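Sharing a structure below in structure tokens format, with a few things to ask.
Removed: one protein chain of the complex. Kept in place: all other protein chains.
Now for chain A:
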Amino acid sequence: REDRGRSPQRDFHILFVPRRSLLCEQWLKEQGVLGSFIHREQYSLDLIPFDGDLLSMESESAFKECYLESDQTSLYHAAKGLMTLQALYGTIPQIFGKGECARHVANMMIRMKREFPGSQNSIFPVFDTLLLLDRNVDLLTPLATQLTYEGLIDEIYGIQNTYVKLPPEKFAPKKQGEGGKDLPTEPKKLQLNSAEELYAEIRDKNFNAVGSVLSKKAKIISAAFEERHHAKTVGEIKQFVSQLPHMQAARSSLANHTSIAELIKDITTSEDFFDNLTVEQEFMSGIDTDKVNNYIEDCIAQKHPLIKILRLVCLQSVCNSGLKQKVLDHYKREILQTYGYEHILTLNNLEKAGLLKPQTSGRNNYPTIRKTLRLWMDDVNEQNPNDISYVYSGYAPLSVRLAQLLARPGWRSIEEVLKMLPGPHFEERQQLPTGLQKKRQHGENRVTLVFFLGGVTYAEIAALRFLSQMEDGGTEYVIATTKLINGTSWIKSLMEKLEPAPF
């Protein structure tokens, strides 16, 4: 309204992205400004491609809405996104799923298909299978600290829409003679995706394996630049010069990632990181999950950031199928006394989401699940991994394990364990018009689209990519999700907003 008075010449338009919200319009109406907008439109963004094999809705509140507030609107949009996908890439003949939300999305897809019979198209299906997974089938994985290169960048600095902002000191260009007085103060912004060759090579590796790749790369690039001394003929020099931009790009890419790796190494070699990781791994391998943990208590006493504490206690709770009432009360009391009583509201949310709750059945299912699905692998090889557990240096993400077993040998072999995980599991088939039924050639991979309802981590993405490039894997994976998350952003979305709303 103020703005309007100031500049009566201005037209105001409002563009709702990704979709208009009646709630929003209602509020605008109440404020008396709804009519001031000349255009009220929505720009529908359902699934946004983040990379060649990655799609995200970037719906931050999807998990909270679905699991805390029983509002499944974001699932409706996920279904719509999938319909669009099918319109472009062909009907997906097989749908598998695990979880309440998965079931809901599948039902909506089938219904939407029925209601728009004209959408039957004649495109050869690109995807053989769709796997819908509820985030709450695997609450453990996002809580653990990711150990892939990209995962660590996200954990420490936070990747937003493929961009990361880094402390600028290590990126200042080294100029001879300048005493560093012109150090940049703006954080360094870098884009991270597979268009960058080096990044594509190292992003999904365990961080401990990145160093050797970088040093090998450094040698190759140095050698390439040395070539200029060997170039004798005009032809050779010309060839060298034509390669120059590519080599320069490679060198700058190497410089950037060497700096990033150094920044990360400072953190991963710190005592605190090591202590934190040790406790995480103890929990994940089933050690002492039923007692109050000393390290957690120490961290609370030293008033470490609350989200770190919450991640750890939730991890313990999930690895114990819920905490004993005494242990839970003890943690809650310490947290409330140290960080403030108002956090009762957040703790309540975490309980509702199943992350931090009392053990109800008196039974701890986690060891059975862990053993049957081989979630903890002692003999992990970080340099040359042979199993997806390398992404957490020992823990195989439950969600990815389920995808892996679905492809081979199929879920029938893990019926018992599946029943221990929340939500129904199901299979649906969608009719393909005759003539479009694909017969896979020998050696040709199936393509599976894995849709994580509630969020996915970069480590899980790395694990799926690992499966894709396995020699005799047989399946290639494309990943879709409601949001790219890490433990911190995920827990944050579940925390109660403690400042009063601005209006």
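Following the convention adopted for this analysis, a residue touches a chain if its C-beta (ideal position, glycine included) is under 8 Å from a C-beta of that chain, and two chains touch if they have at least 3 such contacts; residues count from 1.
Convention: contacts and distances are computed from a predicted model.
Look at the chain that isn't drawn here: its UniProt entry, checked against "AP complex mu/sigma subunit domain-containing protein", "Spermatogenesis-defective protein 39 homolog", "Hemoglobin subunit alpha-like" or "Beta-hexosaminidase", names it "Spermatogenesis-defective protein 39 homolog".
Note on the undisplayed chain: of the listed residues A:169, A:197, A:298 or A:416, the one touching it is A:298. Taking the complete complex into account, A:496 is the one of A:236, A:275 or A:496 that touches the chain left out. Checked against the full complex, the candidates A:239, A:337 or A:469 give a single residue touching the omitted chain, namely A:337. Residue A:348 is the one among A:160, A:270, A:348 or A:431 that touches the chain missing from this view.
Touching the omitted chain from chain A are residues 4, 8-9, 11, 19-23, 26-27, 32-36, 38-40, 42, 65, 69-73, 75-76, 79, 108, 297-298, 301, 303, 329, 332-334, 336-342, 344-345, 348, 496, 498-501.
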